[in-house]
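The complex appears here without one of its protein chains, the remainder shown in place.
Read from first to last, the chains carry the letters A, B and C; within each, the first residue is number 1.
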Amino acid sequence: MSRVSNQAARVLGMLRTMHVIREFEEAAGRAWHAGHVRGSVHQYVGQEAIAVGVCANLRPTDYISSNHRGHGHSIAKGADPVGMMKELFGRADGTCGGKGGSMHIADFSIGMLGANGVVADGATIAVGAAQAIKILRQDRVAVTFFGDGAINRGPLMESFNWAKIYNLPVLFVCEHNGYAATTRTADVTAGEGFVARARSFGIDGESVDGNDLLAVDAAAERLIARIRAGGGPAYLFATTYRHHPHNTRDTGNYRTQDEIDRWKQKDPIARTTAWLLSQGVAQEEITSIENEARALIERAFEAALVAPLPSPSAAYTDVQDVGAPQ
Amino acid sequence: MSRVSNQAARVLGMLRTMHVIREFEEAAGRAWHAGHVRGSVHQYVGQEAIAVGVCANLRPTDYISSNHRGHGHSIAKGADPVGMMKELFGRADGTCGGKGGSMHIADFSIGMLGANGVVADGATIAVGAAQAIKILRQDRVAVTFFGDGAINRGPLMESFNWAKIYNLPVLFVCEHNGYAATTRTADVTAGEGFVARARSFGIDGESVDGNDLLAVDAAAERLIARIRAGGGPAYLFATTYRHHPHNTRDTGNYRTQDEIDRWKQKDPIARTTAWLLSQGVAQEEITSIENEARALIERAFEAALVAPLPSPSAAYTDVQDVGAPQ
Amino acid sequence: MITEMTYAEAARLALEQEMERDPRVWALGEDLGPEGGLAGQYRGLQEKFGPDRVVDTPISESMIMAAAVGAAVAGTRPVAELRFADFALCAADELVNQAAKIRYMFNGQSRVPLVTRQAVGMRGGTAAQHSQSTEAWWVHIPGLVVVTPATPADNHGLLKAAIRCDDPVVYLEHKGLWGMKGPVDPDAGPIPLGKADLVRRGDDLTLVTWSGMRVECAKAAEMLAREGIAVDLIDLRTLWPWDREKVFESVSRTGRLLIAQEAVRVGGFGAEVAAEVGEALWSKLRAPIRRLGAPRTPVPFSLPLEEACRVSPEQIVAAAVEMTKGKT
Partner (left out) sequence: MITEMTYAEAARLALEQEMERDPRVWALGEDLGPEGGLAGQYRGLQEKFGPDRVVDTPISESMIMAAAVGAAVAGTRPVAELRFADFALCAADELVNQAAKIRYMFNGQSRVPLVTRQAVGMRGGTAAQHSQSTEAWWVHIPGLVVVTPATPADNHGLLKAAIRCDDPVVYLEHKGLWGMKGPVDPDAGPIPLGKADLVRRGDDLTLVTWSGMRVECAKAAEMLAREGIAVDLIDLRTLWPWDREKVFESVSRTGRLLIAQEAVRVGGFGAEVAAEVGEALWSKLRAPIRRLGAPRTPVPFSLPLEEACRVSPEQIVAAAVEMTKGKT
């Protein structure tokens, strides 16, 4: 490590997180198919560079919010994968005590304000959090991740206007993976899409190849610095692809194998790895990172499998103080 | 009349309608202050050229939808001012039998699908009506009128996307009068506003001086012809001003007298009158039109005053067929 | 010829038949074409009727509902698919302030013949934002008809009726029932709205239910029969209007009413039934009317928590046993 550049060291750290996310998602998928996980799981495989590249530029006190495909964002922001895996398994010591599950993971201790089961609502909440930052005169930013399908929801469009008129410290990260569930977003999106819309509200930003970790990192760094300096809302538009179907219940048969294969060629982990090798980082070092990530997630899986389920009475707690169920 | 041009004759007809609207609105305001009209009344005074210029290009089978400030649109589309005045007075033979009132006037017989008490909802409904036109392969267009305050509501933005992706025959008419109730829209609208937003969805159109009847008429003619020819949605952005406060309950004290006076100089009726005189139309002809309009509305007022109120049992009809109240 | 099919297939068939019968009928919603609906309840219909009549929409719930409203007043009969009842809240304004009120506000100049389908209920870990049972809200809204089919045959016949209804219908299919099989007569016509189904007869107690809870109630009724308690099991099928006649007749006979719902008990539709029966049949009741429903909590994810929020056959049995103690 001593012989590689600072930049390579930083990227190596990000690669580690990308591997953790990928291993987590693959394990979550297996666990769902094996019947350990209820509901459904929306895997982030293929999009890791976005969460990781953005969150590498955030502080623990900064906020993020996410959507239904939220595991990657949580891990990138610093959530514990073991607690998260336990949450997917519905265990008492999961991140949310088993009450939330895959689509409702939050970890307020590291500024992760929540995944969200309602498309676009994570974004509108992040804008509200940014308003609190402004009111409380705090030195924080809020970042929200959403998909290309979300951009047709009215509340998200309201949030663009809102963030701009109050000059709020929020970064809108649009992860354009071409699909909203089984629908090609190009078929249901008028005009030039997200960027044109954000700009029509006077919001600037950058478009990047979302599978290029270095590009994401660099763009996020610039944008977040500008936001921190009081520059108001910005967007980051990242083009990417999800390797897996929409979720574990989806057959995925609306995409051709050819399309999937072409995108797998652009896998962000492979690209990052190639870059690191080109920078003189040793293959062993990379392999060991990968192994570590795999081992961590295997331990998470094993731990989740044996962790205790919540007691039924926990169902009645934390509803509300006044008027809580008996 | 025989000596004036076709164009002047057309404009004279439109002037007549503008006078009817203005007289109607002034009478409605008086009636409210006199206690004859319940609820509140949103007057259209100052904006008449928009409704009239647009609707002059519509057929009885075409649809319009409107908002809370809907009297002008209804009259321009051909609704009977006597029935409307009776509706404001809550009479049994009002346009909606006294069930709707000022904010809920519809006249389906002339394609007026309804004013609306919820900002932006008239527009989304018009887009749905345009979808029916497409499905039924009809030769109609739908036009919707909304204000500059409405453009920050998410459903309206969803409707832009919707109209474009399905290529629907709908004209979005944005009446920019500078205010949303008591709020200056410039203060709560990000970016360059309506036109930039519509364009970001790939919707084209025209911007006009909304107090210039001829300009509105000409633009509407072009846009509606294009829509009829299958060109898909278009917008008309018309800048204007309301002479009166937001509604009859509003004090209007957020606007300076100077601002109001400046805009009154640009009164669309005065401008149209001046143009007609310049075209050789005789002053007497114009005066007689004005007198006719006044007389018509006076008759409407008198008729409304003495028309019978609905019987209480009418409150229980037309709720629904199955499960109607006993 | 009576055929065995699932609840989802029965609805698919009904929609196909109605679209064949009436060219004004069309459907809109997310993923209807490529996915064919959450449970295949739209499968193949876009191929058959084309993308203008089975419309894939963007994720724009407000516009899905508003388009249905506008298209309904303009001469068509839309079926607006909202997927999860939870997402239908994104279109609550369009449904309540527009669809439900237009006919009335405009004095009957127009009707609003739309159906909005909103899947309700828990289905194995769907958690807080994909599991709500929302029927009570819509029953409270004048102008709406509310339908809750619980069998394949009902999902066939009631969907037909909903589509032919001239007023807006909130059509609540239960996610847990999609895969349930049962006999369906493909040639059967619409089932009249507002008519309950007397699933089972017995004179000791009236058990009223609807939607997915019908299944648990049927199990409970079976268990109770073994203990010598005979129940009238009534599946309301339509919640507005609800079949007061059938329920009143039954309670007049049994003197005991137990209501079981999956929705949160507080403020649920069961309260309306209890209040109405309590007022009308006051002198005929032999025991207090009881209601079973979910505790007032969001729906949790983990199995033991979810189970703690479900009404089980055992709970129904226990309540019925208590109510019929010392029965005459």
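FYI, a residue touches a chain if its C-beta (ideal position, glycine included) is under 8 Å from a C-beta of that chain, and two chains touch if they have at least 3 such contacts.
The structure displayed is predicted, hence computed values, not measured ones.
Q: Using the document's definition of touch, tell me which of A:96, A:143, A:198 or A:286 contacts the absent chain.
A: A:96
Q: Among the options C:60, C:297 or C:324, which residue touches the chain absent from this view?
A: C:297
Q: Would you indicate which residue among A:162, A:194, A:241 or A:263 is in contact with the undisplayed chain?
A: Touching the chain that is not displayed is residue A:162.
Q: Out of B:46, B:72, B:100 or B:128, point to the residue that touches the absent chain in the complete complex.
A: Selected residue, touching the omitted chain: B:100.
Q: Please pick, from B:5, B:61, B:109 or B:182, the residue that touches the omitted chain in the full complex.
A: Of these options, the touching residue for the absent chain is B:182.
Q: Pick from B:17, B:43 or B:152: which residue touches the chain that isn't shown?
A: Only one of B:17, B:43 or B:152 touches the chain omitted from view, namely B:152.
Q: Contact with the hidden chain only, please: which chain B residues?
A: 37-39, 90-91, 94, 96, 98-101, 103-104, 116-120, 149-150, 152-155, 180-183, 185, 187-189, 250, 254, 309-316, 319, 323, 325
Q: Spell out the interface residues on chain C facing the chain that's missing from view.
A: Residues touching the hidden chain, for chain C, are 86-87, 89-90, 92-93, 96-97, 100-101, 104-105, 127-129, 136-137, 139-143, 240, 263-264, 266-272, 274-275, 278-280, 282, 285, 287-291, 295-298, 300.
Q: Name, in rising order, the residues on chain A that touch the hidden chain in the full complex.
A: Against the left-out chain, chain A lists 63, 65, 95-100, 104, 106-109, 113-114, 116-118, 121, 124-136, 142, 154-155, 158-159, 161-162, 165-166, 317-323, 325.
Operating definition for what follows: only the chains that are shown with their structure count from here on.
Q: Suppose chain centres are the mean of their C-alpha atoms. Which chain sits farthest from chain C?
A: Centroid comparison gives B as the farthest chain from chain C.
Q: Roughly how many whole angstrom separate the Cα centroids of chain B and chain C?
A: One centre to the other, that is 40 Å.
Q: Please report how many Å separate the Cα centroid of chain A from that of chain B, as a whole number.
A: 46
Q: Suppose each chain is reduced to the average of its Cα coordinates; what separation in Å results between chain A and chain C?
A: 36
Q: Of all the residues in chain A, which ones touch at least 2 other chains?
A: Each of 152-155, 187-189 in chain A touches at least two other chains.
Q: If a residue has to touch 2 or more other chains to count, which residues of chain C qualify?
A: Touching at least two other chains: 57-58, 60, 62-63.
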